[in-house]
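These notes are about the structure you will find just below.
Omission of a single protein chain aside, the complex is shown with its protein chains in their original locations.
When the chains are written out, they are named A and B in that same order, and each has its own residue count from 1.
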Amino acid sequence: MKALYSLFIVFLALTPWLRAQAADTSASRVARGRALATAGDCVACHTADKGKPFAGGRPIETPFGVIYSPNITPDRDTGIGGWSDEQFYRAMHEGVGPSGRHLYPAFPYPYFTKATHDDVSAIRAYLDTLEPVKNARKEPKLTWPLNWRYLLHGWNWLYFDEGTFKANAQKSPEWNRGAYLVQGLGHCGACHTQRNFVGGEKTSQALEGGLLQGWFAPNLTNDKRAGIGAWSTDDIVDYLKTGRNSHSGATGLMAEVVTDSTSKLAPSDLHAIATYLKDQPGHPQDVSPLQGSPTLAAGRAIYRDSCSACHQYDGKGVPQLFSPLVGSALLQSRDHTTAIRVVLEGARTAPTDARPTTSAMPAYGWKLSDAEVAAVLTYAGNSWGNATPEVTAGDVKTVRDRLQVEHDH
Amino acid sequence: MAKKLPAVDVVLVGFGWTGAMIGEELTAAGLRTVALERGGWRDTSTDFAVTFAQDELRYMWRGHLFQEPAHQTLSFRNDSNQTALPLRHLGSFLPASGVGGAGVHWNGQTWRFLPTDFVMRSHNEQRYGAAALPQDMTVQDWGVTYDELEPFYDKFEYLCGIAGKAGNLKGVKQDGGNPFEGPRARDFPNPPLEMAYGPTLFGQAARDTGHAPFPCPAANMSRAYTNPLGVMLAPCTYCGFCEKFGCGNNSKSSPQTTILPVLMRRDNFELRTESEVVRINMDSTGKRATGVTYVDTQGNEYEQPAEMVFLCAYILHNVHLLLLSGIGTPYDPRTGQGVVGRNYAYQVVSSVDVFLGDKILNPFVGAGALGVGIDDYNGDNFDHTGLGFIGGGYLACWNTNGRPIEYHPVPKGTPKWGSKFKKAMAENYLTTATISTHGAVMANRGNFLDLDPTYRDARGRPLLRMTFDFHDNEHRMSDYLTDRAVDIAKAMKPRSINAKKRTGHYSVVPYQTTHNTGGAAMGSDPKTSFVNKYGQSWDVPNLFVMGSAVFPQNAGYNPTGTIGALTYFALDAIKKQYLKSPGPLVQL
Partner (left out) sequence: MPDTLRRRTVLLTGASLLAVYAGTRSYARTITGGIPWMPGPGDAPTDTGALKFFTSDEAAFIDAAVARLIPADDFGPGAKEAGVTTFLDRQLAGPYGHAETWYMGGPWHDGTKSQGYQSRLTPAALYRTAIKAIDDHCRQAFGGKSFSTLSPDQQDSVLTDLEKGKFKIEGIGPHAVEIEGAKEDSFFSVLMQNTIEGFFSDPMYGGNRDMIGWKLIGFPGAHYDYRPYIGQHGKKLPIEPVGLRGRPGWTPHQS
């Protein structure tokens, strides 16, 4: 009896601690889920109105039409409040919704499949703490017959490799963490890997750059010209954390990624990502600089009159403010869309608290013709050691026409 | 009926240099701050990009960045016997409109006033006798000293990244700098700009004639620079489109390039553009400002209550607002009573064209503050005995303007048009230097600001009326400075010179400087000043006036450096004293 009584006293004494432990676990789980959701950058696609984060409704452009992101706040009617944890896991891991219907791979489940069950649960725990918002899902506007979900069975069979991440025992824990993030929640390949005509990833060219929504997301492999071969791991960490480094600055869609996601990741995770990326050899092309054409002479004249005031006559720029063009991956990418776009409509590097200076490039599209833009990009792409195939006036016109389309919406 | 908005801690009227500085420091101190700017948003890559900033017609002659007289102007007359008439289009001075204010289109010439400038009356009376200051000269001591301001001059210079060479470090003269400047604790944050040919020749001639030339302090970056707020500026490219233009490559200090990237991210800061403050509101005691009323471009009125009100607009608007709001006693020149509008001053400038004929100077390779100057004839740096004036100004040879509509010098006597004129333009454009003199203007009882009885602005309110002329002090001083410039010009061995003295009455027509000062003067005595040394109104302790409206008279330098110092000086007292215990910062 005395022993039982003592046990009872001990239990009473321990109860607050036990309850606290349970509460701590829950709070830290939510915190972990929030960090993982930040790595996955869920907020970017699942937010249309910045006042209502995660409430969905953002139009996601695909080559097949427009898909509207769903509401992932805990609202029971229009969000995922009514989903079980298993249903949430199935969506992330298999790309299947609660009713059993397949989700379009604009939702990058082929990447999220790699996330562990525990990580996905933590994300769910975090999403559960959000303010529930009423925002009913909008049906996608896809070109027939791609609106036929049944086709996704076939697509998944061809292009979806379901399965949790498996560590590579030959590589360091840091490499594996980086691989887990890049291949999984980070879903870098969703932009940075080229896709075929039905939107399937070209796995043999993983992370070697991809064209999406009018931007060419550059090569993230160790290619010295078109990729990050000249960057150190510190450079990569700097870029992801602050939006810029001494080589380049995050602009366009990547600016959002930095602001909403990578600038908030733990330094150890950024290092892990950098370690993994620096170990991807890619397929560097052998390119020689173009020389001696009248186009280059014209491009040089345009450059000296229009670009040197920021990027300098020697292409070295002002590191951290005006990106150096010497060694620029954007200029030497196999697809020049981003470089053309930046020249036509201007660009701004994502400001962060660490690097607040808004380094913005003005638009040249009103001032330079297609031929002039082509000439100056060809010149800059083939000077100071750079080398890239010629940019043509037709290349520029394609981008210019597309921008007009975007502006007309 | 004005819509009343939720109260804030701080409301800033106008969002140029002083608005940005105050916004940044007070939001850092945790205060909820709203800035109200009459004009629109302005930033480098969208409003003065390297793709179109170099447009002399649009910016200088059609005034694209400037205030539009159709919206707001003033009336002008030389003296009280005349009828003031509206300034119908800009000329003599170029106020701005829009975020950044004139901090966007200034040259960047950044000076400190001399220690003696702050004790203009007592120092000159002591040295030259009371009779040296004529009866109608109403100069007064500022109530603040250079020594008090020194750390804040430093702070502003480091915010901006000023390029220069110290001439006096803690009392020790430094070779190559300005030997007359007040002592500074440390050197400039950036070395001087690379010098152009014309100013170099001027410097040699100045040295040969016994003067002490130095590179003028410049808010044009001599190298890439990150300021204490973490904002980065790029090196100046000597484009020659500085004054009257926005800088396209982040190399001229402005609110945009030094403060806004940090301030705009603060979540306790809000900027409202196209919001023109039309009145400062007071409580029934008349001793407390309750906030301001402003109007948007649709004509909707809003009342913004605030604990502290800062007048950060241009000097002319600050004084206009005080008069329209009925704060303080308007100055009456007949009685000499009243302080609002009193002691309006300006700058008296002249120049000497030096036609070298054989040396290619490339005047278009320029920066706003690229030049060599001498301070030998400024302030009380020289003996004024027998000269008939007090004060002075600097002489400088600038390479800042080669823009041909404004600058196409021809020798004296050249016809104003025709083939000879064309030939003279062609032969002299590349080979001519100009020496400028930049003289002080003393306060005078006949120079003041008040409200016009006849003319109204676009909102139907009386225009500000400016009554101003140069007096004997200005003419004698300016002629003296011009003669000294001629001495140096001759030592440059030119083919000819053209000394263009400032003669006759002050005219609003030709561009001179945008250095209007006064109207809410600073001092130690509420009978002759509207604010104390912190820019705090004597009568209304939660109302502060920023900018050059507080100058009791103008000195022989561009005003921005001193405005920056005064602003940081005031902020220091506000943060250390006022926020803990609101009330008068200076006890009488």
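The rule is simple: contacts are C-beta pairs under 8 Å (C-beta built on N, C-alpha and C of every residue); 3 or more make two chains touch, one makes a residue touch a chain.
Remember, it's a predicted structure, so these values are computed and weren't measured experimentally.
**Q** In the full complex, which of B:271, B:435 or B:491 touches the chain missing from this view?
**A** The single option touching the absent chain is B:271.
**Q** Kindly note down the residues of chain A that lie in touch with the hidden chain.
**A** Looking at chain A, the ones touching the missing chain are residues 50, 255-256, 259, 293-295, 297-298, 301-302, 304-306, 308-309, 312-313, 344-348, 350-351, 358, 360, 362-363, 365-368, 371-372, 375, 400, 403-404, 406-408.
**Q** Touching residues of chain B against the unshown chain: what are they?
**A** On the chain B side, contact with the omitted chain comes from 40-41, 43, 45-58, 61-63, 68-70, 73, 76-78, 82-83, 85-89, 91, 194-197, 200, 235, 237-241, 248-249, 260-261, 264-265, 267, 269-275, 296-298, 300, 359-360, 362, 364-365, 402-405, 408, 416-419, 421-423, 425-426, 429-430, 454-456, 500, 505-510.
Everything below uses one rule, namely that only the chains that are shown with their structure count from here on.
**Q** Using mean C-alpha positions as chain centres, tell me how far chain A is from chain B in Å, no decimals.
**A** 48
**Q** Name, in rising order, each residue of chain B that touches chain A in their complex.
**A** 43-46, 49-52, 224, 229-232, 234-235, 237, 239, 248-250, 261-262, 265
**Q** Please give the residue numbers of chain A that touch chain B in the complex, ascending.
**A** 306, 308-310, 318, 320-322, 346, 348, 351, 353-364, 366-367
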